[in-house]
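What you see is the complex with one protein chain gone and the rest in place.
In order of appearance the chains are A and B, and numbering begins at 1 in each one.
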Amino acid sequence: MGIIETKDLVFEYIRRDEEGNVEGITRAVDEVTLDIKKGDFIAVLGHNGSGKSTLAKHINAILYPTEGTVWVDGMDTSDEEKLWDIRQEAGMVFQNPDNQIIGQVVEEDVGFGPENLGVPTKEIWERVEESLKAVGMYEFRKYSPNKLSGGQKQRVSIAGVIAMHPKCIVLDEPTAMLDPNGRKEVIRAVRALNDVEGITVILITHYMEEIIHADKVFVMDKGSIAMEGTPREIFSQVERLKELRLDVPQVTLLAHELKKAGLDIADGILTVQELISALKL
Amino acid sequence: MLRDITLGQYYQTDSVIHRLDPRVKLVTTLCYIISLFIVDNWIGYVIAGLFLLAVIKLSKVPFKFMIRGMKAIVFLLLIAVVFNLFLTPGEPLVTLWKLTITREGIRLASFMAVRLVFLIMGSSVMTLTTTPNNLTDAIEKLLGPLKVIKVPVHEIAMMMSIALRFIPILLEETDKIMKAQIARGADFESGNLIKKAKSLVPLLVPLFISAFRRANDLAMAMEARCYRGGEHRTKMKPLAYRKRDAIAYIIVVCYLAVCIVCGKILW
Partner (left out) sequence: MSIILDHVSHIYEAGTAMEFAALKDINLVIPDGQFIGLIGHTGSGKSTLVQHLNGLLAPTGGNIYYNGADIHDSDFNKKELRSKVGLVFQYPEHQLFEIDVFTDVCFGPKNLGLSKKETELRAYAALKQVGLEDEYFYQSPFDLSGGQKRRVAIAGVLAMKPEVLILDEPTAGLDPKGRDEILDQVAKLREETGITVILVSHSMEDVAKYVDRIIVMNKGQIMYDDEPKAVFRHYKELESVGLAAPSVTYIMQALKKKGLPVDTDITTIKEAKTAILKALGR
């Protein structure tokens, strides 16, 4: 059994009009079954409204399945007694950095999670230090979050989750509100967590360049999983991705265009190096 | 730029006063305010003034920062002085048209002025030397006994500290929304009161919606980080009394005693 597993997961919410009458039911997640191996770097793609955020919130037990089951490290998320264990093991980073930082000083914010877990004071300090170092924000520990850039704030949010010693971390479009430099900082920090600390990462994003190094990619559409595979397998299907309102990295797109023009190039070129060898230069 | 506003205008430096436990500072400030209302003679005010000066000196906060806080109350101060000066009955000294200044009036007015000035300065010393964070911690701890009668002390303190964190963010957002609406020809300045109030709708609706969304997001983020109220919670920076805090308490008690003796009994 993987660290995260879902079986026939369905999530529906009821739309109501202004008087509170039921207008209809929307199925945001539809029959999703997946199995995520411990230590993997997983990417989830999908256009706005494809259900990927809703899926992510199930992993942290913020939402509960309407039908089906979600297991985090073997614990059923609908088991209320396990709620806090699940939230400790599967941390979550959200899109807007301003709306998830609670502390008025960086180090206090990182300490918030361990405080909630009842970790002894001395150990909180150790955890805060190691977490801030892991994301490269230790020198900013005394700063007010308001004085940091977007990328720095997101790294603080990530440190806040690591300090809870999770086995898995879900990042829900952590780079959507950042500039290119901020995006790079955050992705670098996330990759380091996965490589060095061995934390399972589930990254939800719109930016194709961010997922080239993922072990596995899921593409969501209309609440269900439309595509599943390695980045290369996914990016080989340029036309299919475009149908799903997505994109491919620029070099993949160029290779695809060249192939269409008759050159003998394999599908799913991911780097410039690969393109060079495909062109036999 | 609005983000740089720090509420309570904390002045960063290292001094004995800064290092004191925030509870000591909070209690001392309360005692000081009480002392100002106990004493009603000049000796008492001189003692209160000396005590204040000593604390300011120890805090290493430049005096001009103390004065800055006074600007906000100049108007209030004037009203209090004028009312006391003219409306206190007693032995007339000067009569201007229908208004009479009495000996008692002068006395009361000057006492009132001194009281107000000391009060504001005394509280400024606290806010200038204590971070808002520390202050909420102190309030949480001092109000702790109220938990017995089901007062949600932890929640109140948490609300205060979240408010402190979000005020600068919402101020900046207000600025952005105003600009976005001005760019669409909105006018927040001209017109009569009703028109002005109406013109605030395009500002307030996006602001409220944003504040609610932020609140919602924040609640979710807090839950995701296992927040479940004050129970089982440990503290990263627990408040702990040290020797200097005990000394400070003794000094405060002595000060209060001196005030009562000189300002009240010896009268």
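Definition applied: a residue touches a chain if its C-beta (ideal position, glycine included) is under 8 Å from a C-beta of that chain, and two chains touch if they have at least 3 such contacts.
Just so it is clear, the structure is predicted and the values come from calculations on it, not from any experiment.
Of the chains on view, those touched by the hidden chain across the whole complex are A, B. Only one residue in the set B:177, B:236 or B:259 touches the chain that does not appear here, and it is B:177.
For the chain left out of this panel, the touching residue among A:10, A:83 or A:176 is A:176. Set against the missing chain, the residues B:93, B:201 or B:246 yield one that touches it, B:201. Contact residues of subunit A toward the unshown chain are 46-49, 149-150, 176-177, 179-182, 206, 208, 242, 245-247, 249-251, 253-254, 257-258, 261-263, 272, 275-276, 279, 281.
Where subunit B meets the chain that is not shown, the touching residues are 1, 4, 173, 176-177, 179-187, 201-202, 205-206, 209-210.
As a working rule, only the chains that are shown with their structure count from here on.
Centre-to-centre separation between subunit A and subunit B, using Cα means, comes to 43 Å.
Of all the residues in subunit A, the ones that touch subunit B in their complex are 60, 62, 84, 87-88, 91-92, 94, 96, 98-105, 107-108, 111-121, 124-125, 128, 145-147, 160-161, 164. The touching residues of subunit B, counted against subunit A in their complex, run 3, 131-133, 161-162, 164-165, 168-169, 213-214, 217-218, 220-228, 232-238.
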